[in-house]
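== chain A ==
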Amino acid sequence: MVIKKKYPTFPKGGVHPTAFKDYTANLPVENLPHPHRVCLFLKQHVGAACRVSIPKRKDREPDEALLLGRNPGRIYQKLVTKKDRVRAGDMIGTQDRGLGATLHASICGFVQGVADGLHPMMGKSPAIVITHDPEETPAQYTREDWYSLPRQTLLDRIRLAGIVGLGGAGFPAHAKLDVSPEITLDTLILNGAECEPYLTCDHRIMVENAHEVVEGAKIILRILGIQDCFIGIEANKPEAIESLQKVIDDQSDKNRFRISIKSLAVKYPQGSADQIIQSVTGRVRPSGKRSSSIGVMVQNVYTAKTIYDAVVLNKPFYERVITVSGKGIARPANILVPIGAHLSDIVTWLGGATPDLAKIVVGGPMMGYAVSSLDVPITKTTSGILFLTHDEINTEAHGPCIRCGFCLDACPMGLEPNQVGIWVEAGRGAETAPFGLMDDCFECGSCAFVCPAKRPLVQFIRLARIQIREAEKKKEKQK
Partner candidate 1 sequence: MPKTTKSNTQLVVSGLLNENPIFRLALSMCPAVGLTTTVMNGLLLGVAVLFVQVFSSCTISLIRNHIHPRIRIPTYTLTIATWVTVIDLLLAAFVPVAYKAMGIFVRLIVAFAIITMRLEVFACKNDLVPSFWDGVGMGLGFLFGMTLLGGVREILGMGSFLGYDLLGFRPLLFFVLPAAGFFTVGFMMAIFNYVETVYNRRKKERMA
Partner candidate 2 sequence: MIQKFRSYGLAVSMILVLALFAGCKNEHHTIRQAEFSDSHAITITFASPVDADWAKNPANFAVCEKQDPDILADIASLILTPDGKKLTLKLAEPLNQNNHHTVTLKEILSDGKSGGTADVTVKKSYAGYLIQILIGAMIIQNFVFSKYLGLCVFFGTSRKKSTAVGMGITFTIVICFASLMSWFFYQFVLKPFHLDYLQIVVFIGLVSLTVQGVDTILRKVNPKLFKAFGVYLVLVIANCIVIAVPLMLANNEYNVWESLMLALGAGLGFLIALFLMSSVRERLEFADIPKSYQGLPIAFIVAGLFALSFMGFSGMTLF
């Protein structure tokens, strides 16, 4: 209650789930030993899947070829083929058509070819499988001063490093940073809210890699050509605030960049872009427009850190810190894993699951996806794996809506989840477009969290969206 009054936050809606961050908040990041096998999805992000072949030009290095190669009609050659030997950090997938991100080998070993892997969200989708070769050692990266580099080079390095937004959606970072000249931005917000319960990977990054985060922020500011940056952090992470503050205070170029920390009240979904913009700057994004229309860009703190890695170390994004937590795992941890590592490897390393395990969630408990198998690989956007027991989740059957209005109070976007639920249950989901879920709902799950009847409102909303789209398609066809 005290926290609520003291710190700024978004005014509308929001819920207060128990944080459960104590399990892992104070555990330093540890390394996962190289898994035997990794599985790298060609589509790890918003946009098009990456390609495993590059334009065939012998006289050029692959990097340069990629920079130039948007010309259709070239002869393509496979970037890697079966049985190829790769080192961690080698590019194995390209981004040469539209929105997308490059893909890199995450361990040293042999390419086994392209096979179907089990994606936590999209079900079966194509992936490159690499088996580990213990004889090969990963590349070493050297520090390089980025101040002198031109803007385009910074962007290229970010693009070639295959960085996507690590806040959840996975929007390719270079595309987001390459704003068109018509748009004027004035503020960068680094999102360190990490409002999802259990998850602590961003928190650990802020504690352990404060310098990289701040430097990353500067790189982004430089690319955008602006000076103001706020780092929004929920007030329940004093260590992170402290270590970042220290770095900010110590920096030498305070005049060039104005970076400051905003402590925010603890409230879910503080970490959503719209909400953190409102919490930090008080601005509100108009419906149907990007946040850039109000002069703000939001980047995750972890994205800033990877951008630093890409620009300063020239290190591609092929491994990330995830939080493994919940009562269902023997030893909760913050753990650095190569992308593509399977859940089973991680579970084995952390001493296995407890017998009362009921649900495995990839991502946070509010917006993550439940998986039915341990044979699921980590993707670039996986921020955590939760092993939840029966007393942590709710398995009650849902009852009828009693119109208590709790969900309306909880919805940060001012929607009416109860109505959508009732309409979908009555088989009229296609008529729910006026409730605004197509534009505004980002499925934060606050409504379902508070619902006393335990109604699966997010599921109803997804169904409604599908039905609305189908109805629209039908309409177009009739025309």
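The rule is short, and it goes like this: a residue touches a chain if its C-beta (ideal position, glycine included) is under 8 Å from a C-beta of that chain, and two chains touch if they have at least 3 such contacts; residues count from 1.
How were these candidates chosen? In short, all candidates are chains of the complex that A comes from, given by their letters.
The structure presented is a predicted model; accordingly, all values stated were derived computationally and were not measured.
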item: Touching candidate for chain A, same complex, options 1 or 2; value: 2
item: Partner candidate 2, residues of chain A touching it in the complex; value: 422-423, 425-426, 428
